[in-house]
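A protein chain is absent from this complex, but the other protein chains hold their places.
We just call them A and B in the order they show up, numbering each chain from 1.
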Amino acid sequence: MSETAQLDRQAQAKAGAATRAKPAVNLPEHIVEVISDSGEGAQRCGQSLASIAARSGNGIWTVEIIPAEIQPPARSVAGASGIRIRIGSKEVTNGGDETDLAVAFNEQVLLGRVRAGELKPGATILLESIWREHRDPAIVKSYNDTLAALTKSGFRVVEMPLEKECRALMTDARRGKNMFVLGMLCSIYSFDLQLARDQVALTFGKKDRSVIETNVKLLEAGFAWGEANLDFKYAIPATKSNVAQVVTNGNTAIALGVLASGMDICAMYPITPATSASHYLSECFEKVGGMVHQAEDEIAACAFAIGASYAGRCAVTITSGPGYALKQEGIGLAVMAEIPLVVVNVQRGGPSTGQPTKVEQGDLLTSVYGSHGDAPKVVMAVSGIEDCFYSMITARKIAETFNMVVVVLSDASLATAQAPFPRPTFSEEWLAPPVDQSPIPEGAKPYDWDAVTGIARRFSPGQPGGMHTVTGLAHDRMSKVAYDPQTNEEGLRARSLKLAALQKTLKTPPVFGDPEGDLLVVGWGSTKGVIEESVERMRAEGLKVSALHLRFIQPLPSGIGEILRRFRKVIAVEGGWGDRLEDELIDADNRRYTALAMMLRSRYLVDVDCWSEARGQPIKPGNVVKALRAKLDEGK
Amino acid sequence: MDMAAKFQDQLVFHMTGRRTGEGLAPLDSASMRPALFAGYRDLTRLRHDYPLVLVETGKSDAYAASLTLLVNRVLDALAPRGIEGERLRKHVLRLERELRAMLAAGVSGDLSELWAAAAEKLASAADESVAKVLALAGGAIKIDGALVDCDEHLPSRFMIHAWRHVQAQKAALFHGHLDGLQRRLSDILRAAYAHSEAGQKPAALKAAVGGMHADDFDFSAMSRLVGKNVPKDELPASRRKRIEWALSVIKSQRFHAAKLGQGEPPHEFLFDNVAAAVAAYRDRLPQAVELVKAIAVAELETRNGYDEADHDPFFEAYDEQSIAADDLALFPDYLVCIPADRNDAPENAGLMDTLSSGLPVKVVVQVTDLLEEASLGTGHFAFGVRSARLATTAMGLGGMFVLQAAASSLYRMRNRVEGGMGCRGPALFSVFAGAPAAAGDLPRYLTAAAAMESRAFPAFVYDAAAGDNWATRFSLEHNRNPETDWPVEPFEFADEGLQRQRSDVAFTYADFAMCDRRNAQHFAVVPRDRWTSAMVPAGDWLALPEREAAERVPYLLAVDEKDVLHRVIVDMRMMQATRRCVLLWHRLQEHGGIHDSHAVRLLAREKAAWEAQKSEEIDAIRKAAAASGAPAAEAAPAAATAGAPAAAESAPAAEEKPASDDPWIETARCPSCNECQLINPEMFGYNDNKQAFIKDITKGTYRQLVEAAEVCQVAIIHPGKPKNPDEPGLEELMKRAEAFN
Partner (left out) sequence: MATPLSQSIIKLHEERHDLEDYQSGVPRWCTGCGDNAILAAVQRLCRDENLAPEKTVFVSGIGCSSRFPHYMKTYGFHGIHGRAFPIAEGVKMARPDLNVFVNTGDGDCCSIGAAHWIHALRYNMNMTVILHDNHVYGLTKKQASPTSPVGLKSNTTPRGSVLEPLNPLTVTLGVANVSFVAQAVDWIPELMYEIVSKAFHHRGFSFIRVIQRCPEFLPKMFEPWLHDPSKTLLLTHDNGLQPSADLGRIYKNQRAHDPLDIHRAREIASSEDPIPVGILYQDPKVPCYEDLRGAGKPRTVEAVRKGLDAEFDKFTIWPDEQGQERAA
């Protein structure tokens, strides 16, 4: 684009009033992202926008764009830091497809997103224009070239003099850009300016009054600039909920769930992307008498939680893949000694250190089958933000009721995604009961496995008459070490039966869509929203597609086999690796299916196909639709 | 007039109390006051302990704070060096003076209000910055509460405030403890519920899982399965009943105010007469017994320690007779604050009864008049025969806390007051509020202080619980110069030649009495020209031998309104009272270990005995020296130091090994390794500490003994000689045993 083009725009700006006379275009939803160098506050801007949208009654879903480094170099393609917000008229359950409108603080961070295919063809780009006048000619050239290339590729690029406008209001203009952009976006999406002012006050609530005032000024300036200079304006109709909603990300919801479950000890070791749950828990837990123990390593964190649980206070340890691998021996001990324990695994890309900040659903099998020997444990997966909260309460209750390890799988996308859910009403029954200190009746045994359910009553230290030594060794009902064949099988049987007992209490999960048809999509964990949205889109076309989402994966609830059989085809959609048949060497004989597909195939002897992505990004509904369509067409 | 004539008038007055001739003027006590009072004309200018802030409960550890100290602290914190600081200092001190004046004028209120009022008054006259400075200083005083001066109401207000302060602390502890017990008792019930059949009902299970998961489970199935091996009676019915009973008693207790104001209003513990307090105590005793039992049951239950066979009969029998002082310590103490006009004889009789009963009653008696006529009628001059002697009488009752103080020293004795209010059992506080209006117009602070200084109403503390001897129980430390008859103050004045003079002046009972206009007839003012060398300061006069005293006239130093110094002679009756006062004071001193006559006598006896012994020793040494010819001086120390070490040396080292040829084990060195046990558990045994010894030598063979000795890792088994000569292979065994014997 040339100098003149910019002048044109300035001329347009002067005639702003005329251009904005146009009414706002109504949209059912829009995906907007704000990206900058790390530290320029794009995330804060986006989160504030999301909050304003949520307060306006819109459905929202945010996806954080996180560089892998804490301080990546400025203006680098890999350094994009920001947030994507999907704003909808109705409830939004996932990040959706590509971005409709992007605000970029420099052209380099933008390039990263464009190259990754994250921008919709023809999307609108608002780009900071200060680089045009940079004293480094290389930067000027890079800016101009990129601008030209983007325009050529069909993007609608609007330059905005961010820094210039901000400089009028604050000395370090770089730090004020984000609030200016927030104001501009509020103008674009027709949000109420007063609501935005309130949000800024809330965001900077802890700071000095003058800080709030400056930022409100920036916000107003951005809003005015938008009104005066942009020739487009949108409105996404909203219906305000009549119940209180909370807006948090998944990790915060997990922390709140821990608090609400009545657990009082969380043992952890820092690991991305799980740590933020512990951060938040450290902040709020101790106010009500709980504690977060940062252990010396993952193994110790697990053992510490086991010790606390053994002593009568069910504890949680929160980790991610590599940490989970380290905890396996401890988990095996908890299984053997039948000590309740909640383990949260916020999955990330693997194997090994893999992609710490990126999403993947790669830990299902290690959760179900991990630890050596036969170590039955409960595995459940959270499907959304709200589920993060309630799963902690349920997991604690199951762990203590069945004296089992309950693994709760979340992932990096839920960890940072924000969406509103109805504010939970606290129930006293959620809390773990006080430690039982009543005397143990004479003759009672510490592992008096019930013949049918395998469940035994647990004795806690402090209970007179219940003295015994728990052990990871094979043991009899008195908890005495016993290697004889009969006792060994007795213990294995009891521990396994507990899963069956739990399974008998699980209801068949509901099918999304018709109970029978051509294609059933099975998923677990964070992909629920994406899968259901994809199925909905296809059903709107009259296709006979339904979805089944699994919260409990170990044990699998009853009735699933029947559901699978009522569909002509079944496919598992997951965020992890599964071999692809288009690869030359892969055939039905050697194909490594995705985790869930493998489990369903082996359990129900149904030909479950699989489709997966392991791109480190949340799966987009558009991609799922494409895959499902292909599956439907297969064999036609 | 000659010396003799001058003296004659004085002597007559002294002997008879009649003023004859012109040489003696009547004492106008309205204008005349003891010379030591010269500096105390305007108390509002004097930065003394008063007024006080009775600090709002819970705001500070201290329950009373002196305004002077609070202001000093603020100045230390706020006032910078230099002119700015001086300015602030000046304004704040002016405000302090204003506060004193306001109180003296009868204004009352909290410090913060009065400060604001005074600040407003001072600021209106000056510029704006003054108001700012004063407000700043006021804000820097972090505490608040009623500002009180040393007036007739002070003793009751101060004591009630101290009592409330102590009760509030007690209540906090009580609630802390009982809240914990309640929580732990409720926890027992909650834990039992969670593990009971009821806790495994479908509805209970459903309520316990996360709300959005309610549809994931078939709770009936879950209830059926997980409820299978739930014990039928998780909590035995009798235990549940006991716990519920204890909880309800603890929850409904009315002794300490409940925090959220639930339930019935709490009991009142403040009374104005002893009879009512005792009646209330009796009335509530059954409730107290219930609560004590409930707490004990709760303690036992929370540690799984309730044994029905042991404890049921115990609690059955526990009644009002069983309650002990330690248990009563849980409850608030009763405070009886007897109004000044009601501390009459019948009330005092009931009081003694109550105090000796050991009930947790704290009694405050306010003494207003030390110099009133005795009930025996006129003509019998005695002081303080009634209430003023209550404290010394009560001390005789034994096991309690007694504190006597003048109002002026209550602040200085605040820690002792707090201690008394907090003690277990009864306490008596006898407080002199200062002379009544009839006595004259001196401020009460002054007459109260004078009563204490003059030994008319000495301050003392007797705390029966403080130790098992008088030295730890009794204290006179709050009096000035407790070791002397009278406190002595340096006194400076200008003589006729305007030269500065300085002398030490004692403050006696007669000085105190002189302040009371009702006693004016016992004093006569002697003009300066009639002063003679036969006049002796009253304090010194008392110390004179009788004959010498008869030739002297005691006098006091006094000043008039213009601070002109006078001598005031004292009549015989007043001097008798003064002498009696000092005798009573001596008695207290002896309690306090000062000039203790027993000790003095004992000391003399010991000293005599010691001297006698020493002289005998010296004689002996001399004799010995004379006999041996050695110098006496060297022999003595040698004789003294010999012996002890030698005795220790000669004690034979303890012999462990038995003398005979019996086998034995060095049990103390046994590391419990089980080796010998495995060889023969009949012969070798373990003691209480699981260390080996030879249990029964007849249950095994010599071979086993030797083998055990050989395998013993620490080689502590000594086989000795064989007992059975017929055992085969003895010869070889004995050879092997040699290494271990």
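One rule holds for everything that comes next: a residue touches a chain if its C-beta (ideal position, glycine included) is under 8 Å from a C-beta of that chain, and two chains touch if they have at least 3 such contacts.
Treat the numbers as computed from the prediction; the structure is a model and nothing was measured.
Among A:150, A:216, A:303 or A:456, only A:303 touches the chain left out of the display.
Interface note for the absent chain: among B:103, B:247, B:277 or B:295, the touching residue is B:295.
Of the candidate positions A:158, A:224, A:365 or A:435, contact with the unshown chain belongs to A:435. From the options A:220, A:264 or A:363, the residue with contact to the chain not on display is A:264.
Residues of subunit B in touch with the missing chain: 173-174, 176-177, 179-180, 183, 292-293, 295-296, 298-300, 303-305, 307, 310-311, 314, 318, 324, 326-327, 329-330, 653-654, 656, 668-675, 678, 688-691, 711, 713-715.
Where subunit A meets the missing chain, the touching residues are 51, 54-55, 240-248, 252, 256, 259-260, 262, 264-265, 267, 284, 286-291, 293, 295-297, 299-313, 315, 329-330, 332-333, 337, 420, 423-424, 426, 428, 431, 435, 461-473, 480-481.
In the analysis below, only the chains that are shown with their structure count from here on.
Centres computed as Cα averages put subunit A at a distance of 65 Å from subunit B. Residue ranges of subunit B in contact with subunit A, taken from their complex: 187-188, 190-195, 199, 204-205, 207-213, 215-219, 221-222, 225-226, 228-231, 234-235, 304.
Subunit A makes touch with subunit B in their complex at residues 257, 386-387, 389-394, 397-398, 401-402, 424-425, 427, 429-430, 433-439, 441, 448, 450, 452-453, 455-457, 464, 501, 504-507, 509-510, 551-552, 557.
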